[in-house]
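Here is subunit A:
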Amino acid sequence: MSISYIYPEFEVVRNPSRCIACRVCERQCANEVHSYDAESGLMLSDESKCVDCQRCVSLCPTRALKIVKSDCRLRENANWSDNTIKEIYKQAGSGGVLLSSMGNPNPLPVYWDKILINASQVTNPPIDPLREPMETRVFLGSKPTEMKRTSDGGLDCTLSPQLELSMPVMFSAMSYGSISYNAHESLARAASELGLYYNTGEGGLHEDFYCYGENTIVQVASGRFGVHEEYLKAGAAIEIKMGQGAKPGIGGHLPGTKIVGDVSRTRMIPEGSDAISPAPHHDIYSIEDLRQLVYSLKEATEYKKPVIVKVAAVHNIAAIASGIARSGADIIAIDGFRGGTGAAPTRIRDNVGIPIELALAAVDQRLRDEGIRGNVSLVVGGSIRSASDVVKAIALGADACYIATAAVIALGCHLCRTCQTGKCNWGIATQRPELVKRLNPDIGSERLVNLMTAWRHEIMELMGGMGINSIEALRGNRLMLRGVNLTEKELEILGISHAGE
Partner candidate 1 sequence: MKKFVIIGNGVAAAGCIEGIRSADSDALITVISEEKHPVYCRPLISYYLEGKTDLERIKYRPDSFYSDNGAKVCYGRKAVRIDAEAKKAELDDGTLLPYDALCIASGSSPFVPPFDGLETVEKKFSFMTLDDALELEKAVSRDSRVLIVGAGLIGLKCAEGLHGRVGNITVCDLADRVLSSILDGECAALVQRRLEENGVSFMLSDSAVRFDGNRAEMKSGRTVDFDILVLAVGVRANISIASEAGAECVRGICVDTKLHTTLPGIYAAGDCTEGEDISCGMRRVLAILPNAYMQGRCAGICMAGGDDTFDNAIPMNSIGFFGLHAMSAGSYFGAELGGEMYENKEDGKIKRLFTKDGFLTGFILIGDIERAGIYTNMIRNRIPLSEVDFELLKENPGLSPFGSAYRMSKLAN
Partner candidate 2 sequence: MKRVYVNEEWCLGCHLCEYNCAFANSGLSDMVKALKGKIIRPNVRIEEDGGITYAVSCRHCDDPICVSSCISGALSKNDGTVCIDHDKCVGCLTCILVCPYGCVSQNEQGAVQKCELCLENISGYPACVQGCPNRAIVYEER
């Protein structure tokens, strides 16, 4: 046996005076960390298998368990961090590309946390959302720039197709395959109940969920999995996925082990075959090709569905967005570099792309400078963590936000970042039936509804504080934001003043 260079990252700490040996931990750990020793009547653990998903901790009825970071560290080195060295060990052992899941965990700046929100005092009254109407409804889609009159002088009220949202948040793309049936059902039901939208991701739409079509955004990605006419027509909108914040510039790879049963049928690929999404769409090599795809999809759906183009936030995002805004797309979705993923090469996830805050500010300003902001709605994602992030995003200029990580956290995800193993103990990023059933969509959808309801309340509170009683009066209202700890350049890009100014 070769030397194991890597000491387990976590320690399972079991309080023997509290453990009643009920064996819930053992039964609930798909990684087989815990076991029961009948002879001694004690629970044992093998921490080398632990991923710190906290399932056992959450279910232990006597709170006898905790998982802690092992303090067995390599010798301190400011340049060669523990993690860097361990990655080298792994690669030296495997010869492979490192894989990771969920969003970039590195301590890069989170601009949301450096932006503060205004409130009214004296010269303008705050509005109490408990007493006064507070509107969060949003329409996404292209808006006409010229008003037309009908022959009898009335307003011509024809609008290109719009998505109506009860609040400016949607669940962003997570494919069936990368996440479970029950996770999809939870999202679909919650979206339906909330008057919002969830997104199929690139894995097609399971036939059971066509009934939630009014609240579904169907995605067309480079692999074109599960794309057919009924699929396109089933959704309320179609999203062309050009890129993803967690892995800009590369495609996707869902291993054949996850392509089982309904996943294979829904994706329309054989069981066990790897689902590989190429880096580019093979029919899009330039912006004019995108325009063709946008219109192909519109033709296929009789111009009844808005088309979203989703791109990763990269360096020249403003120019890219300007191009998309002129491509016939109704909505641009931009995914920042902190966006989650079911699996991505670690180097890409942690080093490619730009923060969504800066991308949003740049894009919104660019589209306004070009006078085409009304052509498209702007949806941003990539680590929107709270109602205040939403409010800040809207004030910077977004029409709505996409959330996925926050949504899966609501479903129970503990961000252990091992989705790629397919052994999600919370029943989210797995296809193993005994794990999938751990997520009861009754609970899942309720928790999502709760989360969104709570956020909506908070959004309303924040809006009320600013004296704003309709979300559209917040959109692009950058005067409501101030920066702290930001450089002149950052403030300039964000288009906000420093606190105190």
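The definition used in the following text is that a residue touches a chain if its C-beta (ideal position, glycine included) is under 8 Å from a C-beta of that chain, and two chains touch if they have at least 3 such contacts; residues count from 1.
Basis for inclusion: all candidates are chains of the complex that A comes from, given by their letters.
Since the model is a prediction, treat every value here as computed from it, not as a measurement.
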Of the listed candidates 1 or 2, the one touching subunit A in this complex = 2
Where on subunit A is candidate 2 touching in the complex?
-> 17-20, 22-24, 27-28, 41, 58-59, 61-62, 64, 433-434, 437-440, 442-443
